[in-house]
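Heads up, one of the protein chains got dropped from this complex, but the rest are sitting where they should.
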Amino acid sequence: MIEEAKKSFEKQGFMHTLGAEIIHIDKGILKIRCKKKDSLTQQHGFFHAGVLTSLMDTACGYAALTTMPKGSDVLSVEFKTNLMRAAKVNTIIATGTVVKTGKTLVFCEGKITDEKEETIFATLQGTMICLKN
Amino acid sequence: MIEEAKKSFEKQGFMHTLGAEIIHIDKGILKIRCKKKDSLTQQHGFFHAGVLTSLMDTACGYAALTTMPKGSDVLSVEFKTNLMRAAKVNTIIATGTVVKTGKTLVFCEGKITDEKEETIFATLQGTMICLKN
Amino acid sequence: MIEEAKKSFEKQGFMHTLGAEIIHIDKGILKIRCKKKDSLTQQHGFFHAGVLTSLMDTACGYAALTTMPKGSDVLSVEFKTNLMRAAKVNTIIATGTVVKTGKTLVFCEGKITDEKEETIFATLQGTMICLKN
Partner (left out) sequence: MIEEAKKSFEKQGFMHTLGAEIIHIDKGILKIRCKKKDSLTQQHGFFHAGVLTSLMDTACGYAALTTMPKGSDVLSVEFKTNLMRAAKVNTIIATGTVVKTGKTLVFCEGKITDEKEETIFATLQGTMICLKN
């Protein structure tokens, strides 16, 4: 399902808007890189919390899809974001990891770090649902 | 603090990217309108969950700011989004409402509805923090 | 499914431990009353956040069950609690309400109030899953 995840990601107009690109994908894990632009900022000029969440949601959703049966599609059911510190950097990495995959629901964890993946700016816990086509 | 909230909203590059505009603001409540564009979609062409969350987060953050003392600034601490049904409409309204305001933390609720505010597509529970300047 | 919800509630040893009792049940809504005992407190002698959450989770779960097809069972998938103010009262009411019911998942909201349902101490957003027997 890795190819399916990449193709579906490409169809998301919003990921193009964010300038997001997949830099790593394997079964149960996906990493997305995003560079700061004025069009992605909150009132202090840092990455908007909504941008961070959008990237983590997408990383988790497609990490989940890689664990689903062929022909599946994925939708987010819910997610929860903790914003630990302002992301005062120029490049961020969103990592989505599958914690537990089931027939219907997949539990995931996401995080936003700097490019070296040393400092965590935000974390996400989310639930994805498998849609059978 | 209503004027401060409007001004801070204008400084968010990301709200311009989303084409978001404040359509109602009063103490403890804020409504934002957003129209669908290809640049805001997920893989099926509907509003991306990240867009819905970004709008609700921002509506809640500035609803919170309107209840804070003069000179304050606001940051999101955490929020949780439930995605109830795909937002298959052309215009959405994000409403942020303050549930309880404290000296440091403000609890808010957000929702995404159609333009008539009849159908709920998503809800959010969030915590905002008051920063003293 | 109202009778099924009542019966299943009775089977929860933990609800007996809390001294919880259903005081209202209808399709999509359930209210539980709980009285303070030393065995339910946190370090300051108020209701423990875990007690509040347990009551809201259970109220939401059985509110969800009343909307499911005959023969279904219910499990909690996830929930999120906001603790707005310490519950410094002797009797609390937990209300669970269904926000949107689907074939598989049911979205609910919960709240903890005083006995008159005037002051909100905590809120919960949760997702329940329908298990077919």
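Going by the order they are written in, the chains are A, B and C; count residues from 1 in each one.
By our rule, contacts are C-beta pairs under 8 Å (C-beta built on N, C-alpha and C of every residue); 3 or more make two chains touch, one makes a residue touch a chain.
This is a predicted model, so every value here is computed, not measured.
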Selected residue (touches chain absent from view) among C:Arg33, C:His48 or C:Lys100: C:His48
Residue touching the undisplayed chain, where the options are C:Met1, C:Ile25, C:Ala64 or C:Val77: C:Val77
Subunit B residues that touch the omitted chain in the full complex: 77-78, 80, 104-105, 125, 127, 129
Residues belonging to subunit A that touch the chain removed from view: 80, 82, 84-85, 99-100, 107, 109, 120, 123, 125, 127
In subunit C, positions touching the absent partner: 8-9, 11-14, 16-17, 37-43, 48-51, 53-55, 57-58, 73, 75-83, 86
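Note that in this section only the chains that are shown with their structure count from here on.
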Centre-of-Cα separation between subunit C and subunit A, whole angstrom: 32
Distance from subunit B to subunit A - Cα centre to Cα centre, in angstrom: 20
Between subunit B and subunit C, centroid-to-centroid distance (C-alpha), Å: 28
Touching two or more other chains - residues of subunit C: 80, 125, 127
